[in-house]
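One structure follows; several queries about it will come next.
One protein chain is absent from this view; the other protein chains keep their places.
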Amino acid sequence: VTPERLLFVVDLAGTLVFGLEGGLAAIAGRLDVFGVMVLAFATALGGGLVRDVLIGAIPPAAIRDPRYATAAFVGGGIAIVLHRLVTRLPRAVSVGLDAAGLALFAVSGAVKAHDAGIAPLLAVLMGTITGVGGGTVRDLFLARVPAVLRVDVYAVAALAGAMVTIVAIGWGRSRPSAMATGAGVCFLLRVVSAWQNWNLPRVGPG
Amino acid sequence: VTPERLLFVVDLAGTLVFGLEGGLAAIAGRLDVFGVMVLAFATALGGGLVRDVLIGAIPPAAIRDPRYATAAFVGGGIAIVLHRLVTRLPRAVSVGLDAAGLALFAVSGAVKAHDAGIAPLLAVLMGTITGVGGGTVRDLFLARVPAVLRVDVYAVAALAGAMVTIVAIGWGRSRPSAMATGAGVCFLLRVVSAWQNWNLPRVGPG
Partner (left out) sequence: VTPERLLFVVDLAGTLVFGLEGGLAAIAGRLDVFGVMVLAFATALGGGLVRDVLIGAIPPAAIRDPRYATAAFVGGGIAIVLHRLVTRLPRAVSVGLDAAGLALFAVSGAVKAHDAGIAPLLAVLMGTITGVGGGTVRDLFLARVPAVLRVDVYAVAALAGAMVTIVAIGWGRSRPSAMATGAGVCFLLRVVSAWQNWNLPRVGPG
């Protein structure tokens, strides 16, 4: 499998997962079927669009290649057809699904920025933005404070996964191995912190 | 009339209409005169700026050519001078005005994306974003859930107009004819749905 192919598949899988998540959030918010598709699109592609614009990859991959939008809409469609089933699943499944999307996007975003010649610190930040960006756009649309600011160890997990990936590539590890390690770190960190209710320290009174 | 000229005039007319709308929303929200101008600018140019960045037309037309900002500010100025008159108009007029701006932007946005070599599915989405983007930016500024998610058959009308335009161009119709047909479809769909209170199906309980 070529590196480009690997990145593409990882990206598309993340897009589908986040499209499904955005669609479910829209259904929970009592939006109509079109609103479901809008949120599926914004959640699935928002982070990647921002990243591509910022690293100078314009038009962004999601605009050049219709398969991204298609994956997002398929995710939104699954949300509409299967929402009764999906919302009845145990919380572990939805947390796991979200963690998987986060891990896929954090890793692919960091690698794309790195490939575009962005310095390591900022490639890590671009990976983090790719991971948390879609959910942030979704929350802004629903007029609520973004999860990235509310949920402890969410952006931290994306950051850790992106950092591990970039460090591993810097140490000469192969792409698939670096990406698998980074994605694993992000996924585990997110799932375990949600399970154990890990919190980051707050600053200030109280 | 050249195709470029036609696009420019359509775009500028939409800018003026949405500048007026943004200004009126700011006045209704009790903002000061400067806030009125900020919302006029953001509502009139927000959608086009996002579209131009995404299709790689950078700097965006609205930044390269001061006539866009001028049209937006003229719209905001009309809102300030005539708001007493405008808010006393029957609801049909304000819905019609908004539908006209939506139609002009959806059609010009789709054609601009198509001309930049964007695939049909995404050119249609870019037209939709151009149409609904400004109002979405305005609603985010006012910290409320965007109309695109609340109002049924709003983004759908923009999507339909953009789709008809792109399909008509694909079938070899002339620019002016394709754009007039698409704009007409969008305008009628929006006005009739507002008049008849058409709703899209909701998903989920209730």
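Couple of notes before you dig in:
Here the chain labels run A and B in written order, and each chain numbers its own residues starting at 1.
Quick note on the criterion: contacts are C-beta pairs under 8 Å (C-beta built on N, C-alpha and C of every residue); 3 or more make two chains touch, one makes a residue touch a chain.
Just so you know, these numbers come straight off a predicted model, no measurement behind them.
Only one of B:Leu121, B:Leu140 or B:Val167 touches the absent chain when the whole complex is considered: B:Leu140. The missing chain, though absent from the display, is touched by one residue of B:Leu7, B:Leu20, B:Leu39 or B:Val124; that residue is B:Leu39.
Checked against the full complex, the one of B:Leu49, B:Val132, B:Leu149 or B:Ala178 touching the unshown chain is B:Leu49. The missing chain lies against chain A, touching residues 53-56, 58, 116, 118-119, 121-122, 125-126, 136, 140, 143-146, 148-150, 152, 155-156, 199-204, 206. Annotation for chain B: contacts to the undisplayed chain at residues 26-36, 38-39, 41, 49, 53, 58-60, 63-66, 69-70, 79-80, 83, 140-143.
As a working rule, only the chains that are shown with their structure count from here on.
If you average the Cα atoms of chain A and of chain B, the two centres end up 30 Å apart.
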